[in-house]
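Structure record follows, encoded as structure tokens.
With one protein chain withheld, the remaining protein chains of the complex are depicted in position.
Labels run A, B and C following the written order; every chain starts at residue 1.
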Amino acid sequence: MVELTLQALFSGLLAGGTYATLALGLALVFGTMRIINLAHGELVLLAAYVAFEMERSAGLNPLASIPVALVVVGLTALAIYLAVSRIRTDRELNSLLLTFGVAIVLTNLILIVWSADIRSTSSGWFLEGFVIADTLFSMRSEVVFFGVGLALIAATWWWLNHSWLGRALRAVSSNRDAALLMGVNPALVEGLSFVVSGVLATFSGIAIYCATVVFPALGHNLTIKAFVITVLAGMGSVPGVLIGAILIGMGESLTATFAKPSLQELTAMVVFLLILFLRPRGLFGRR
Amino acid sequence: MLALESVSMNFGGVAALSDVTLAVAEGETLGLVGPNGAGKTTLFNLISGVFPPSSGRIAFAGRPLGRAANWKRARQGIGRTFQIPQPLHELTVRENLTVAQRFGAGKRDEARLDEILELLDLADKQHVDAAHGLALTEQKALEVGKALAVEPRLLMLDEVLGGLETSAKRAFGGTLMTVKERFGLTMIVIEHDIETIRTLCPRAVVLNFGRIIADGTPEAVFRDPEVVRSYTGDAAA
Amino acid sequence: MRAAPRTPLVLAVLLLAYVAVPLAFGGQDYVMSLIIAALTIGGIAVAWALLGNLGGLVSFGHAAFFGVGAYVSALLTLDAGWPVLPAMLAGGLGAAVASVATLPALRLRGPYFALAILAYAHIFKILAVEFESVTGGAGGLLSIPGFPTVLGLELGSKVGAYCLILTIVLAWMAVYAAIRGSTWGLALRAMHDSELATRVVGVPSTHLKALMLLVSAFMTGVIGAFNAHQISFLDPDYAFSGEWTVLPIAAAIFGGYRTVWGPVIGALAVYLVDQLVFKELMPSGHQLIFGLLLGAMILWSPQGLLPLISRLGLRSGEGGDKEGKPGARA
Partner (left out) sequence: MRQSRFIKGLAAKSLIAGIAGLGAVALAGTAAAEDFALGSHVPLTGKLARVGTGMHEGIAVAVALANERYAGRHSFSVETIDDETSPAKAVAAVEKLAADEVVAFTGGYGSNIIGPASEAAAKADKVYITSGGVAPGLTERGMTGFFRINNSAGYGKAMVGLFDEMGVEKVAILFSNKEATSGMAKYVEKHLEEAGVEVTMHEFDGSTTDFKPIMNNVKLRDRPDAVAMIGYENDYVGILRAGTVLKPDVKAMVGVWSLATSQMNEEFHDLVQNVYGTSLLPYPVEFQGEEAQAFAAKYEELHGQKPDYLGQFGYVQTTLLVDAIVRAFEDDQKIEAGEIAEELRAVEADTLIGDVVFDEKGDNPSFSHRMGQHRGDRVEIVWPKKAQTAEMNFPAVPW
């Protein structure tokens, strides 16, 4: 019993690390522009497929394909931003529909280019077990990317709070007009937030490629999970994303262990709705 | 008609209204004055139920309003305007009034709408897009018209004369008096212009920093040293 | 006042739909099937647009109501022996009742509402899987009864099913038009951009929105029930499939969701062109076209296809690129 609980919590914690990286990109754009990028999951997936393609055709380790994936996903994110920035009326909803369209396009492009087969890394190193005290079991990839995720979250947090650009970004998110007066170009900053979200999506995609399997239809699930965590965290809270992600991860693994694995999804959805209804600003949201 | 009892309102720790106690008699026209940020509009928002007060009680026509929703208060007979005109989008001027009448007064009475439009000099514009086709004076008139269509007993006007030229102001002030007489209204009027208050309101209440600092005839009130200080201190610009 | 000059046009369209289409395509089952499927999407699109336009609520989870309607109707006919047509109405009611569970979402703003409803669709699907004793679980329901013969018209035939779905869709359009033309409709349209102003003149905006949600759910539920009896099988994946959300949205956006005709025309255009043209060109992944279309419409003509056409036609008259003059929406 204790062992089961500990393992469930440990698994949930590690899953939470991956979820956090996944959600942070979405949360960043959401925080800056009030735009929910429904194609975020597809960006993550795109990174995974770039890693797959590099591994298959050039035999590269997934980690080594990060630079290429960064470029591909970053440019795609930028392209999405350029499209979204053209929206003039009712940006909040129209951007939702637009990125929804982009998501459909990306999913089908991935299907056409890489087919519907499931893909995952063939690098055995990532899949080796990592065992703590003979009771807590995990894969190396999970531990590695948990660490990477923590580092990315810390870096993003530091960047938002201490760098000039990060502060500009936060200024734009709280008051676009005031930011303009401060000499910050909101378009530039918003574009930047999309690119940074692309960077985060890249790492998330590589992590998922190394730990689990990817297939074209996965993007939608990823977006939903990211959004659930973003809502749970609350607008603009970077630590909130981490904590929210870990809560969701643990909630899922506890449900799978002690209730019924098929109810995992239900847990996440119910938590999501409860937060929306009872505490719409999220657990750690400002405002 | 209206009674406020120790009403306070805080926004995130900042007191917008503190301990306001105020009674308005039936048929009265009360002028509400004070510098910007004194809490005048907040008071309107509390009475019309945009948000509930942090503490205190408000009673209308002898009954406590409690936490009744804003649309219910409209139906009970509280009409109000907004300082920045808020026409109902996508509708014509007449449709604006139709909606207000149908939902606020619970009936359809085209004759009365005609009368309101006529009184407010909007008859020519009744089929114009309310959100995009009106001049400022007309927008202000529509604000009053929507509130009247609700068939209120209490009408709260938030700077409906603000921003108008002197002659227009005078004419519109006259219209308001006619309207009040015609429909037997109790009115609370927020206005910056002392002259307007003098002509429209037998009684004036001055708010500053969320507190009532004077209450009496306009003459008496505007001579009150504290009122003068509050005005020269804040509203000179 | 609005309908008067259009009466001949409406009559012509009705004649075309009820007489010309069955005469022309009645013998070609597959064309009729495509049209039926397109109208099914169109019916959801009307319900979606009613909620979007009048309620100001964009939903990303109409599959939730579609699925509930389908299950309720299918189970009533299979287990309780109900006749199909009353069961379909009950399916609509079931969806409306299910939408009561989604009422708390009305407090949420735009995108939050959209995604909250999506969460409901997920939850309903999981429940359909888990309550196996009632719903048949993941295995679903096979051999759901088809449509009866009414007044000599065999609704189970292709032409019959076509007439049935056509009637339902037209009825929904009529309901939509009637609500929109009423004072309620005025209040609902006004709410979209000026909610507080409507409330202080006595409009119970949340109640009205809730009502629109219920009506929209009811409509979608009946369409879901129609589809269940038409296809004669259900399983959770199919009944709550994202397709029932995606295609209607694309159709409504494409046709213009602020008009009564737009969603249906959009559905017919999008679905038929996709199935007859794009599918030939791209055997795999042609849904891509939907995505492109949706994106392009949002960028260049968020009011839909009809305004786009009229704008292209009347280019000289338009000064700037300002969207949505009220006249164009009425």
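The definition used in the following text is that contacts are C-beta pairs under 8 Å (C-beta built on N, C-alpha and C of every residue); 3 or more make two chains touch, one makes a residue touch a chain.
Being a predicted model, the structure only gives us computed values, none of them experimental.
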| item | value |
| --- | --- |
| Interface partners of the hidden chain - shown chains only, full complex considered | A, C |
| Touch criterion as defined above, residue of A:Leu4, A:Ala58 or A:Leu274 at the omitted chain | A:Leu4 |
| Touching the absent chain when the full complex is considered, from A:Ala64, A:Leu82 or A:Ile118 | A:Ile118 |
| Chain not shown, touching residues in chain A | 3-4, 7-8, 11, 15, 56-57, 108, 111, 113-120, 122, 124, 127, 129-131, 137-139, 208, 211-213, 215, 217, 221, 252-254, 256-257, 260-265 |
| Residues of chain C in contact with the chain not shown | 28-30, 32-34, 37, 40, 126, 129, 137-140, 142-143, 227, 230-233, 235, 237-238, 243, 275, 279, 283-287 |
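Throughout what follows, only the chains that are shown with their structure count from here on.
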| item | value |
| --- | --- |
| Pairwise touch network: line, ring, star, complete, or other | line |
| Furthest chain, CA centroid comparison against chain A | B |
| Between chain A and chain B, centroid-to-centroid distance (C-alpha), Å | 50 |
| Chain A and chain C, separation of their C-alpha mean positions in angstrom | 32 |
| Residues of chain A defined as touching chain C within the complex | 36, 83, 86-90, 92-94, 96-98, 100-109, 111-112, 220, 224, 227-228, 231, 262-263, 265-266, 269-270, 272-273, 276-277, 280 |
| Chain B contact footprint on chain C (complex, rising order) | 183, 186-187, 189-190, 192-194, 196-205, 326-327, 329 |
| Touching residues on chain C, where the partner in the complex is chain A | 58, 60, 104-105, 107-112, 114-116, 118-120, 122-123, 126, 129-130, 242, 246, 249-250, 253, 282, 284-288, 290-295, 298-299, 302, 321, 323-324 |
